[in-house]
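A protein chain is absent from this complex, but the other protein chains hold their places.
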Amino acid sequence: MEQMLTQNLNNSQETEACAAELACQLVPPCVIYLHGELGAGKTTFVRGFLRALGHTGNVKSPTYTLLETYPFASMNCHHLDLYRLTDPYELENLGLRDLLDEQSILLIEWPEMAQDLLPKANIDIALHYTPSGRQIVIQRLGS
Amino acid sequence: MALLVDGVLYERYQETPREHSKIILPMIDELLKEAGVNRQQLDGVAFGRGPGSFVGLRIGAGVAQGIAFALDLPVAPVSTLAAIAQRCYRETGAEQVLAAIDARMQEVYWGMYCLNRDKIMTLQHEEMVCAPEKVMTPKTDDWVGAGSGWSTYAETLEQQVSDRLRKNNGFLLPTAYDIAIIGQALFDQNLEVPAEQAVPVYLRDKVAEKPKRTLHTH
Partner (left out) sequence: MRVLGIESSCDETGIAVYDGDFGLRAHCIYSQANMHSEYGGVVPELASRDHVRKILPLIQQTLCEANIDKKSLDGVAFTAGPGLVGALMVGASVARSFAWGLGIPALGVNHLEGHLLAPMLEKESPDFPFLCLLVSGGHTQIVLVKEIGRYSLLGESIDDAVGEAFDKTAQLLGLGYPGGPALAHIAERGDPERYRFPRPMLNREGFDFSFSGLKTSVITAYKKLPDEQVEQEKSHIARGFEEAVVETLVTKTQRALEIAQVNRLVVAGGVAANNRLRAAMIRMADESGVKVFFPRLEFCSDNGAMIALAGCLRLTAGQSENLEIRASARWPLMSLQPPA
């Protein structure tokens, strides 16, 4: 049951709103890939996603710790940024195994850095620059 | 949580994902009280050293370290795969057990265990983590499968072990009782370690390991 949705985003509010809508539809466990250039709005998307789940604090790109975990009452959201991964086999050191439980949603930026060692995505998201702003493509890849 | 006093077992068990850090010390307290033992009378600490959930393993190791160091006790690190095999023997009488724990990421932690003369499950070859279709299979007959890996990947593992398998016993968790039994055996054989060496064993995917290289510099 593959579904594809394409939407134009004129500003960061629209990116956050789009993310919020998706967040409200998802139940863990779930793996989400986020593709896009630096500055394409991946962190903005994650911010909108987490806010919709009730997170009130700051959300920033986890480039410093590679992984930021946001605990909620009934689930955990793990935001990973694999940009700095120099070798896909370092994933073992990220403790990815431990994050993949029944209560977790994983948001993974730069999944391509891990080549094919990541768990398969349930949702694949790509953010692109367009002349007028940005475009998001959301693909649902089965359950 | 289990306490062995001269072969008599006192046990507490609670399956509480994400909560065990909260209850572990109060449970120890209760158990000692029930057994009428005070903490200074303990002779050793056995703990599940893995493989398993990284976070859980470290809490267990941390607690074992803290107690053992405070009370000057030796520690017995016990494999969680061995504990599953021991439990399988204790509950079903199986003397050859293929223990498998779901390691997520389409992999299992895997170990082959046989009963020794002292009725303790002992490891054959080595423990590993790998895809269920790549597990090392026994060369003899009459093995029983046990552990969460045998429920998650039942079909693949049954196919893999094929006619060497007598029975898939399915989902089975390691218990503190079996950890205490194996721990006792380790103490009897002087295989204990000092508190600071009570660290988890994580197991790495050796098949997937590649020599280090740099994909990009930033």
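Each chain gets a letter, A and B, in the order it is written, and its residues are counted from 1.
Everything below uses one rule, namely that contacts are C-beta pairs under 8 Å (C-beta built on N, C-alpha and C of every residue); 3 or more make two chains touch, one makes a residue touch a chain.
Predicted model only: the values in this text are computed from it and were never measured.
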TODO: Decide which residue listed in B:29, B:43 or B:118 touches the omitted chain of the complex.
DONE: B:29
Task: Absent-chain contact - pick from B:1, B:46, B:63 or B:144 - done: B:63
Task: Touching residues on subunit B - with respect to the absent chain - done: 21-26, 28-29, 39, 54-55, 58-59, 61-71, 195-196, 199-200, 202, 218
Task: Where the missing chain touches subunit A, by residue - done: 57-58, 60, 63-67, 69, 71, 84, 86, 90, 93-95, 98
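Keep this in mind: only the chains that are shown with their structure count from here on.
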TODO: Starting from the mean Cα coordinates of subunit A and subunit B, work out the distance between those two points in Å.
DONE: 34
Task: Footprint of subunit B on subunit A - complex, ascending - done: 83-87, 89, 92, 95-98, 100-101, 103, 113, 117, 119
Open item on the list: Touching residues of subunit B toward subunit A in the complex: what are they?
Closed with: 17-18, 53-55, 103-107, 204-205, 208-210, 212-216, 218
